[in-house]
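Here the complex is missing a single protein chain, while all its other protein chains stay put.
Should a chain be cited, it is by its letter among A, B and C, assigned in written order, with residues numbered from 1 in that chain.
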Amino acid sequence: MIDYIVFSLLGLGLLFALIRFIKGPSLSDKVVSLDTFNMIVIGVIVMLANLFKNNLYLDIAIIYAILAFLETVVFARYVEGKKDANR
Amino acid sequence: MKYLATFIVLFVVYLFLAGFTVYELILGGIVSAALTVILVKYVNFSIDWQFPIKLVKFIFIYLPVFIWKLLLANLDVAKRVLSPKIPLNPGIVKIKTNLQGDFGKLALANSITLTPGTLSIDVEGDSLYIHTVDVKGKNEEENRERISEPFEKILGGIFK
Amino acid sequence: MKNLIAFVLSVALGVLMVLSLTNNDWFAQFGYVDLADRVSQSYIDKDVTGNPGEIIFGITSNPENGAANIVTSIVVDYRSFDTLGEVTVLFISALGVALLLNSQDKNKRLALNFKPNFMLRVGSRALFAIILMTGVYVILHGHLTPGGGFPGGTMIASSILLLYLADDQFRTKVKGFKLLEGVAGSFYVIIGLLGLLLATYFLQNFLPTGTVGDLLSAGVIPIVYILIGLKVGSEIAGIIDNFLTEEEVSL
Partner (left out) sequence: MLIASYVFLVIGGLFFLLGGLGILRMPDTFNRIQAGTKATTLGSFSILIGVAFANPSWIFKIIIIIVFIVISNPIGSSAIAKATYRSNHIPTNLVQDDLAKRGEEHDTN
């Protein structure tokens, strides 16, 4: 029961981040929404670990966190280099 | 000393990930020692004899303040997001800090990002550039008192 | 003259091919293949009913293949020769990138016209250790948890990518990467040859397999995965370095 509640909250968060990702007027808005999206996905993976009682999912969560951080940094450096790419 | 600090960080990360069994201890020790020799140029961890005291201070004095501020920050965000007309008065302000070490400044900047209504954009020398939702202070001193004072007092005791 | 020789040679080759395909014991008629000749008899004899029992994590000892992760047991044990080919493909592509992007020995870092953020520069030095150690953990536990040599090597390379992005003066020792890559690749082949010597075929598992779920189990699989991880990590790090450097113009 509690799992349904938490998963639906996370799903709504994902939906809002996705709407901003599609709408986002500039490139950095899209990067920000992607960052938030990734963090919520980490939450979903941790919830799955809790649901299936299997701590191998935590390995996946930490690897996903690392890759999400790298993705944010790479995109930030890309946006930083392009002076007018942000329109 | 630098070697010891790097070794401890690598070893602790490995053990936390892998668990505390005998084989893991031996293997993690070997791997961390080997990596320490290679990596010591690229990382700048340092340690001294006061480290346990600093760690205890960090956990028992800094963390509660930090978590409390994080909670307040989220309630602030919630208040802003859920109000029908979002109240904003944004600006980028510059504040000075007295902290010297790189890690001290990093911890200060991270804490500022996670406290109500502020987001640190960049650090240059001893000045932090901070985007704040609501510019209240008229000059640098007032901003500093409002934004970074509570953390700087605590972090100053930990990171010198 | 040259054309004529080439023509004669290719016709002769074609005739040989057709002859060998139509009238040969090794290439049987369609539908008449004898599998026992082509696949090892022990694999044919094996079936589901001959299973000695359940495999229980942490209790079963000395199974045929000790890896708890079934993908690992297929990739690095049953189809290890295939994996050797994959690693070689990666090596060749890294070599191609190196040939295309920098033909000289002396290279300097590509100059970017914007400085990295202070927080990123300091924080990456701290996060680097966590990312690298996670990569090492993924490699060392490839036979127990999801992951293995390829993702772990990629994570090691991405920790180096983080340092490259966060510090505009940073350079790694590319020579060391090349050396590591070569050593890891040749050790992989040496382990295969040891399998041929000590057991029956190339890349066979010749170490005892231990209890399923222990760190020291699955025989040769962890060793092979460590080598694959080192090789993949050094190759991808070398590719990143190639992309971020430029030839030093010496006039």
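In this section, contacts are C-beta pairs under 8 Å (C-beta built on N, C-alpha and C of every residue); 3 or more make two chains touch, one makes a residue touch a chain.
Everything quoted here is computed from the prediction, not taken from an experiment.
Engineer: Check the whole complex and report which displayed chains the hidden chain contacts.
Structural biologist: Its contacts among the visible chains are A, B, C.
Engineer: Just name the one of B:T6, B:T36, B:T97 or B:S120 that touches the chain not displayed here.
Structural biologist: Touches the omitted chain: B:S120.
Engineer: Among C:A67, C:L84, C:L127 or C:A184, which one is in touch with the chain left out?
Structural biologist: Once the missing chain is taken into account, the touching residue is C:L127.
Engineer: Counting contacts across the full complex, list the positions on chain A that touch the omitted chain.
Structural biologist: Its contact residues with the unshown chain are 2, 5-10, 12-17, 19-20, 26-29, 31-33, 35-36, 39-40, 42-43, 46-47, 49-50, 53, 55, 58-59, 61-62, 65-66, 69, 72-73, 75-77, 79-80, 82-87.
Engineer: Take the complete complex as the reference. Which residues in chain C touch the chain that isn't displayed?
Structural biologist: Touching the missing chain: residues 113-115, 117, 119-120, 123-124, 126-127, 130.
Engineer: What does the interface between chain B and the hidden chain look like in terms of residue numbers?
Structural biologist: That gives, for chain B, the contact residues 13, 15-17, 19, 70-71, 73-74, 77-78, 80-82, 86, 88-94, 109-110, 113-114, 117-122, 124, 129, 131, 133, 135.
What we mean here is this: only the chains that are shown with their structure count from here on.
Engineer: If each chain is a node and each touching pair an edge, is that a line, ring, star, complete or other?
Structural biologist: line
Engineer: Where is the C-beta contact count highest, in terms of which two chains?
Structural biologist: Summing C-beta contacts for every pairing gives the maximum at B-C.
Engineer: Between chain A and chain C, what is the gap in Å from one C-alpha centre to the other?
Structural biologist: 30
Engineer: Rounded to the nearest whole Å, what is the centre-to-centre distance of chain A and chain B, using the mean of the C-alpha atoms as each centre?
Structural biologist: From the centre of chain A to the centre of chain B is 22 Å.
Engineer: For chain B, jot down the residues that touch at least 2 other chains.
Structural biologist: Where chain B meets two or more other chains at a single residue, that happens at 17.
Engineer: For chain A, give me the residues that contact two or more of the other chains.
Structural biologist: In chain A, 59, 62 touch at least two other chains.
Engineer: Which residues of chain A touch chain C once you look at their complex with the stated criterion?
Structural biologist: Touch list, chain A to chain C: 56, 59-60, 62-63, 66-67, 69-70, 73-74, 77, 80-81.
Engineer: Considering only the defined contacts, which chain C positions touch chain A in the complex?
Structural biologist: 112-114, 116, 120, 124, 127, 130-131, 134, 138, 145-147, 151, 155, 158, 161-162, 165-166
Engineer: Mind pulling up the chain C residues that touch chain B in the complex?
Structural biologist: On the chain C side, the touching residues are 117-119, 122-123, 125-126, 128-130, 132-134, 136-137, 140-141, 163, 170, 214-216.
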